[in-house]
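A single protein chain has been omitted from the complex, and every remaining protein chain is retained in its original position.
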Amino acid sequence: MSIFVDRDTRVLVQGITGNEGSFWTKHMIDLGTNVVGGVTPGKEGQRVEDRPVYHSVRRAVKEHKVDAAMLFVPPRFTMDAVLEALESGIRKVVTIADGIPLHEMVKIREASQYHQAMVVGGNTSGIITPGRAMLGMFPHWIERVYKSGSIGVMTRSGSLTNEVTAMVVASGFGVSTLVGVGGDPVPGTRFAELLPLYQEDEQTEAVVIIGELGGTMEEEVADMMSSKAFTKPLVAFLGGRTAPEGKRMGHAGAIISGGKGSVQSKIEALEAAGGMVASRPSEVGLLLKEVVKGGGK
Amino acid sequence: MSIFVDRDTRVLVQGITGNEGSFWTKHMIDLGTNVVGGVTPGKEGQRVEDRPVYHSVRRAVKEHKVDAAMLFVPPRFTMDAVLEALESGIRKVVTIADGIPLHEMVKIREASQYHQAMVVGGNTSGIITPGRAMLGMFPHWIERVYKSGSIGVMTRSGSLTNEVTAMVVASGFGVSTLVGVGGDPVPGTRFAELLPLYQEDEQTEAVVIIGELGGTMEEEVADMMSSKAFTKPLVAFLGGRTAPEGKRMGHAGAIISGGKGSVQSKIEALEAAGGMVASRPSEVGLLLKEVVKGGGK
Amino acid sequence: MRLFEYQAKEIFREEGIVTPEGILTSSAEETAAAADALGYPCVLKSQVLMGGRGKKGLIPFIQERKKALSEASRLFEGQWAVPRILVEEAVDIERELYLSISVDPERAKGIILVSAQGGVEIESLAQDDASKIHTEYFSLTSGLQSFQITDLSYRITIDAQLVKQFRSIVKALYVIFTRYDAELVEINPLFITKQGALVAGDGKLMIDENSMERQKRFVRTREFYESDMEFEAAQAGIPYLQFDGDISLMCAGAGLTTTVYDLINYEGGRVANYLEFGGPNYRKAYEAMELCLRNDSKVILIVTFGTIARADIMAQGIVDAAKALKPDRPIVTCIRGTGEAEAVKILREAGLEPLFDTEEAVKAAVRLSKEIG
Partner (left out) sequence: MRLFEYQAKEIFREEGIVTPEGILTSSAEETAAAADALGYPCVLKSQVLMGGRGKKGLIPFIQERKKALSEASRLFEGQWAVPRILVEEAVDIERELYLSISVDPERAKGIILVSAQGGVEIESLAQDDASKIHTEYFSLTSGLQSFQITDLSYRITIDAQLVKQFRSIVKALYVIFTRYDAELVEINPLFITKQGALVAGDGKLMIDENSMERQKRFVRTREFYESDMEFEAAQAGIPYLQFDGDISLMCAGAGLTTTVYDLINYEGGRVANYLEFGGPNYRKAYEAMELCLRNDSKVILIVTFGTIARADIMAQGIVDAAKALKPDRPIVTCIRGTGEAEAVKILREAGLEPLFDTEEAVKAAVRLSKEIG
C-alpha cells in the first residue's frame, strides 16, 4: 500500500480536456493510475484517453465512485474547482496550479479542514508512487529518478526534487511515495500533516524532506519527531542556506523576514529532534545509507 | 427538569447595561434564573443586579461557566453578538431583537447549525418556565397567564401568547416551558426542532402551538407527528385564517404567497397527523381537556 | 419592500443584465412619444405592484400611435390609476425561462430557482410539475460559488452559446441579492430571443424590511401604498392595512391583531382597518385613534395584552385621545397585561366600561357595528 494514491484509487481529472490535462492524464494512466473520468464545463460527451468527460464534478460523481480529484485548472479557477470537488464528497485533491491567489489558498485550506479532506498543492508537481500511480506531472520515464523503493519523499520544489531524488536512487534506494507540497507560502497540506501517513506506511523505511528557507514547515516536522509522532529516520535537504535576508529566492514561500524562516533555524530544529541534514544533494544518499538498515539494499 | 432553561442554567446577559437589559435581568433573577454576569463593551467593572459586567463574552467566560446567553442587543448588532456567544462555546442563545436583517438571520442559523447550538429568536419574548426561570421578557407577574403546569407552549407571537396561555390556565392547566420562536420569516429555531425536547420532557403532557399564516413551520410539526418523532397530544391555534392573500399581516413571516403558507393548509396537515386545531383561543383549553388525562387536574 | 419593475430593471442594468429598451412615462402624451421613439410594436407596462398585470389588462401590446394614446389614457385614468408606464420595445421571443434567488427559511440557505419554462408563476409550476424546477442552495456565510452556477447552467436545457450569458446573469442576480438585502430577486420571464440573447422580460426585487435602514437607496413614496391612509400610517411608524368594513382595529401585537381580525370575520363582522397599537406604538393612542376615525367605520375595537406596553399607559392614552378627538362612534376596550388594574380604573373613570375577554369584546364590537348599520 502506498500513501495517498494507489492503483485502486479512483481518480477524477478536473480540467481534463486542456493541453496539460490531457497530456498528463495519458501519463498517469500509463503509470497505472485508475483515472475514471474527467471534468471540463461545456465538454460533456467528449472522451480523453477513452475516459468520459462531464460538465461538472457533481455530474461525474453521479456516474462514478471517485476517491481523488486531480486538478489541471488555471490558478484563478482553482479555488472553485477545489470547493467543487470537496462539495461532491471527494476527500483527496491535488492541484498543480502555480499562482493561486494567497487569500484563495487560505480559503481552500479552511474548506479542506472543514471537510476533513487533504488538498495537496498548488505550485507542485503532485504525488507519485513510482511504478504504481501518479497524481500530477512527474517525468516518471526517467528511471534514475523515479524508481520504486523504501524512501518517502516530501518536497517544496520541482526541479530540485528530480536532483535530490536522483541522488537517492544513485545511492541504491528507491522512492515509496513522493509528495510535492508545493512552493507557495500557504500550501494546502503541510509536511507535518503527511508524516503520520509515512509513519503508518509499511513500504516507507525513512523519509527525505526537501525544504527551503521561509515558513515553518520544517520546524513543524521537527516538532512531530520530538513528540515521537514520527519515529522513522529522517534526512533533510534545505535550499537557501546562504540566501540573503529579505530577498525572495524563487518560490513565494522562500523568504526570510525578521530573522524567521532561515535555513539555520530549521537545521537546528531538525537536528535537535534527531533528524539528519544534508548540506549538498549528494549527501542525502550518504546519510540514508547510515540510517536505513541494509542501506541501499 | 424544564427544557432549555432551568434554575441551574448559568446565564450570561449580553447588553445587560441597557434599559431593556437591566430591567429584564432583574425580572429574570426575581423568577429564579441563575444570571452569572453580563456583557456590554466599555462597561467592564460595572455591576447590574450585583452581577459583574464584562467588555466581551470571551472575557466573561474566562471568569464564569456559562450555559446560555440572553441577548438584549439591538437588531443590527445581533448577528455579531450571537456569533460572539457561539465562538465562546455557548450553545444556547436567546435573542429578543425585533428587526434582525433577513440575511443576517440566515447567517445566524448557519452558524448555529455549524456549532450544533440552538439560537432562539429573534422577534420573540423568549423562553419561560413559569415559577422557575426565564430567558426573555414575559409578564411573569400575571399569574393567570404564567402558571406552572404540564402544557408545553411554542409560539410565533407575543401578545397572542398571553391571550392563549391565559386560556390554558383558565381551563385549569399550567405551562411547563413556553418557547417563543418569534415572528420573523427565518427564526433561529423552528417548532419542529423543539419538539424532541418536549417529547423528552417529563413535565410536559401536551403541547400547544400558537402559529399563524405564512411559512411552513406548522407543516414541519405535522411531519414530526406523522413520523412518530413526537407522540404527545398537540393542540394548535393559528392566527390569520381569514387573512387575504398577498398582504403582510403583522409579522414579516405572516404572508401567504402563491397559495403557500395559508392557515387552511396548515390545519389540514396538523389534523391529518393527529393534531387538534382550535379555531378560537377559548377552544384551546377545551381541546386540552379532551386530550390530557385528568384534564386540568 | 417591493420595488416597481422599472426600478428593478434599472438595478439589473447596472449589474449588466440586459433588459428591453424602455422609456418611463407618466402621461398619455409622453407614452405616445416614447412609443414613437421605440418603434412599433411595443408594450405599455403599467408600473403597479400587484401581480397578474397581464390578466388585468395592464400590459397592452401596441401596434400604432393612436392605440398607444388611448391605452395610456385608459391606464392612467382608469380604475387602476396607474402612476407610471414603462414603454418597452417588443422582443422576438424564442422561449421564456424563470430565474430567482431568495431564502429557504427551513434550510437557512440562499436558494436559486430556475425553470426552463418561464412566464408562469413558479408556485403553480411547482404544483404542476416540480421536476421542471431546478434548485441550487448556497450558504450566505461562504457565498455562492461559481461551480454551483456552472452546474446549474447545465441542468436546464439551453444552447451551449447561451451558457456563458446565463452564468453572468445568475452572478449578477446574486450580487443584487446580497448587495440589496433582497428577500427575492426574480426574472420572470427571462426571454431567450430569436437572436440568441438572454433578456430580462420582467423584474421583481423585494428588499428585506429589516434592512431598509441601510438600504438608503430605496425611499417609500406614496405610490408604494394602496391608499393615503396606509402611506400616512407608515410615515408614523404604525402598521396599518386598509379594508372596507365597519370595525376599526386598534390592537396590540401582530398575532393578536390578526386573531381579532379572524374573530370578527367569524362573527360576521367586517374590518375597516388593521392597526397595531402596541410594541413601540403603545404611547401613540392619539395617532392611532385619529387614523381609525378617518375611516368610515362604526366601531373602534381596542384589544391588547401587553407586557412592556403597559395597560395603564395605553388606557390613559386612549382616554386622552378620546377627549381630544371626540370620537363619533363607540369604542370597545379589552385592555389587559401589566398594570391592568390601574387601566380598568382609568377607563371606568372616563366612562369606557372595559371588557376582559377578547372573544366577548369582538362580539360586542360586531353587535354594535350592526346596530349602528
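Going in written order, the chains are labelled A, B and C, and every chain counts its residues from 1.
Here, a residue touches a chain if its C-beta (ideal position, glycine included) is under 8 Å from a C-beta of that chain, and two chains touch if they have at least 3 such contacts.
Remember, predicted model here, so these are calculated numbers, not experimental data.
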Shown chains that the omitted chain touches within the full complex: A, B, C
Given B:30, B:63 or B:80, the one touching the chain that is not displayed: B:80
Contact residue for the chain not shown (choose from A:75, A:174, A:233 or A:275): A:75
Which of A:110, A:143, A:271 or A:290 contacts the chain that the document leaves out: A:110
Positions on subunit B where the hidden chain makes contact: 41-42, 44, 55-59, 77, 80-81, 83-84, 87
Residues of subunit C in contact with the chain not shown: 141-142
For subunit A, the residues touching the chain missing from this view: 75-76, 98-103, 106-107, 109-111, 113, 125, 137-139, 141-142, 155-163, 166, 183-187, 190, 210, 212-213, 215-216, 220, 239-243, 246-247, 249-254, 257-260, 279-282
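What we mean here is this: only the chains that are shown with their structure count from here on.
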Category of the chain touch graph - line, ring, star, complete, other: line
Subunit B-subunit C separation of Cα centroids, rounded to whole Å: 28
Averaged-CA centre spacing for the pair subunit C and subunit A, given as whole angstrom: 57
Euclidean distance of C-alpha centroids - subunit A vs subunit B, Å: 52
Multi-chain contact residues (two or more partners), subunit A: none
Residue numbers of subunit C (touch at least two other chains): none
